[in-house]
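Below is one structure, written out as structure tokens, with a few remarks after it.
Omission of a single protein chain aside, the complex is shown with its protein chains in their original locations.
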Amino acid sequence: MKKFVWAVVTVLVGAVLIAAIGLGFHDQQYSSPYGTEVAKSVGMITVNGKQYQHVVLNLVTEPSAQGTTSNGQIIHPGGNPSWPAYAVTNEYQIPANAVVTVKWSQYDSGGVVNNPYFAKPRGTIGGIERVNGKPVTGVAADNIAHTFTLRGEPGVDPRFFLSVPGPISKLGDNAENNKGGQLVQFSFISGKPGLYVWNCEFPCGLSVGGFGAVMSSYGYMSGHMHVV
Amino acid sequence: MSYEEKRDEIAEEVKPIVAHTMPFHKKAPAKVVYITIVFTIIGVLLALFLPTHMFPFSMSPEMHDAVLTFVVFTIAAAPVAALVYAIAAYSLIAWRKKGANNNEEPPEDGAPSHGSGLITSLWIGTSVVLVLFLLVWGMAELSAETAQQSNAIQVNVTGQQWMWTFSYPGTGVTTHNLILPEGRQIDFNVTSMDVTHGFWPVEMGVQIDANPNVIDHIAATTNRLGSFDVRCSQICGLYHAYMQTKGTVVTNAQFATWLASQGASSSSIQSYALSGK
Partner (left out) sequence: MSTIAPMLLEDTKLEPKAGGFYRHQNFLTGLIVGILSGFIGWVVSLALLQGSNFGSDMVVTVTLTCWVIGFNAGMGTFNAIFRWILGHDQNHEDELYAAGVGQGWKRYWKYCTDHKVVGTQYLVLVMVLFGVGGTLAMMIRTQLLSPNSRFMSPETYNAIVSIHGMIMIIATIIMVSGPFANFIMPIMIGAKDMAFPRLNAMSFWVVVSAVPPILGSFFLGGVPAGWTTYAPLSVQAPPAMDAFAITICTFVISVTVAGINTLVTVLTMRAKGMTMGRLPIFVWGSIIAGGLGLYAMPAFLMAQSALITDRVVGTGFYVAEQGGTGWLYENTFWIMGHPEVYVILIPPVGALIEIASTFARKPVFGYKVMVAGISGIATLSIMVWAHHMFTTGWAPTLADPFMLTTELISIPTGIIFLCMVGTIWRGSIWTRLPMYFLYLFIFNFIIGGITGIYLSDVPADQYFHGNMFVTAHFHYTLLGGGLVGAMGAVCYWFPKVTSRMLNERIGKTAFWVVAIGIQITYMAQFYEGFQGMARRVANYNALFVDANRVSSAGAYILMAGMLIFMYAIIHSWRHGKKASANPWHAKSLEWMTLTPVPLENFLVDPVVTGHPYGYGEPDSKPVAPEMPVPVSANSGGSH
């Protein structure tokens, strides 16, 4: 009998040990250590004869993850200086079934996107985006810095899809943080509540397809959109 | 313990227990056959009734083939598994050493048989026949699936980290959600822009890897209206799990309307949708 008590103790100790290791692997990415950027409500808006709540979300992309944004916030704590990043946080929050207007300040350089499909705005209202106020139906495929591409987690609103390209900085290849920015503005109707994931479809990393390094490391060119 | 004692102990322990003339149960083979039959029936019943509850709704003959293959192979394998289980189970029940806690000492030795050429030959012969059946079945289905049909249309599939895009050659239409016309063989031309992905339209029952700089072909015929899942079946890095989208099979008329809504010219739709016919 005593042996069985010890067998149970072994199982419990093992379970505790594994749980402790599990806590080590558990990461806080979904609760965002850098805070969550919540879209600000700006009233109501009518699209296609239907009334929606209207919110505004701000995005910033910087050529170097090290440093601060124009309003002094750290871009990416501990960020690799040679890697670009979506600034301040990669966790965003918007209300469900609302019109979301995104104001995206794009400061990075770029080049040719892998797939020209992502050179056009997809899923925005009217199929357009505004670059510095000018409405366009796409950006030249060789003039793209990043894209903001959003879709639901498995099972979350599978037909929702949004992808918007951002043109390269006015400084071209000499892009610098917070200088020569392009203001990209677009609106979309958010889907059902749930967690959505976004990433960049421009090959701004290294190695095969340009998707190594920064593109394959969570948190620089990828993150979550909490739709509540 | 001295060496001599140890030696004697070993000598004592390895003494065989005198061969026991264990009575051979004449009815044992028959009983094993009965158990085998019962197990086989259970296996066949499972094979016949479970798949409809397990597999997703079939959207193509290829998917139907996969399910049918599963059923047929299960039925073919059931007697083999049943026989092995029956022999093992019967031996354990009939011939295990009885007497609850008296397990310290070994039982009397079993029958000193070294095997049987007849049974071995029968066993190998049966497995050869079964293997030939499996092979012929697989080859026949494969050749039927790869046969080119006259109404085939082309769809170009591009995998990239971590997105699928589909384009319809000649129409200039590219989409993220796959739309297919009903009752057509679809030739998927699959490629990748970076690493290897696995193009898997689940309910269509086919899959092929998307490799960079290579175009792989796989065909499936749509035989039902409805939607299906497209997943990536080859781990492709960070967002592999999110690399999925929806596909929809619509009528030919709806398909043409949809292409037009995506900006395809009517002449290109005409030549595309009629291609192969």
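Note that the chains take the letters A and B in the order they are written out, and that residue 1 is the start of every chain.
Throughout what follows, a residue touches a chain if its C-beta (ideal position, glycine included) is under 8 Å from a C-beta of that chain, and two chains touch if they have at least 3 such contacts.
Model, not experiment: these values are computed from the prediction.
Engineer: Which listed residue (B:156, B:177, B:233 or B:254) would be found touching the missing chain in the intact complex?
Structural biologist: Among B:156, B:177, B:233 or B:254, only B:233 touches the chain that is not shown.
Engineer: Quickly run down the residues of chain A that touch the omitted chain.
Structural biologist: Touching the missing chain: residues 3-4, 6-7, 10-11, 14-15, 17-18, 21-22, 25-27, 29-31, 153-156, 194-195, 207-209, 211-213, 216-218.
Engineer: List the residues of chain B that touch the chain left out of this view.
Structural biologist: 3, 6-7, 9-11, 13-20, 22, 24, 28, 51, 54-56, 62-63, 65-66, 69-70, 73-74, 77, 80-81, 84-85, 87-88, 91-92, 95-97, 103, 105-116, 119-120, 123-124, 127-128, 130-131, 134-135, 137-139, 141-142, 145-146, 190, 194-196, 198, 200, 202-203, 205-209, 211-214, 216-218, 229, 231-242
Definition applied: only the chains that are shown with their structure count from here on.
Engineer: From the mean C-alpha coordinate of chain A to that of chain B, what's the distance rounded to whole Å?
Structural biologist: Each chain reduced to its C-alpha mean, chain A and chain B end up 38 Å apart.
Engineer: Can you tell me which positions in chain B touch chain A when the two form their complex?
Structural biologist: 158, 160-163, 165, 174, 176-177, 193-195, 212, 237-239, 241-242, 244-246
Engineer: In the complex of these two chains, what residues of chain A are touching chain B?
Structural biologist: Residue positions touching the partner: 114-115, 117-118, 122, 149, 151, 153-154, 158-159, 161, 163, 197, 199, 201, 203, 208-211, 215-218, 222.
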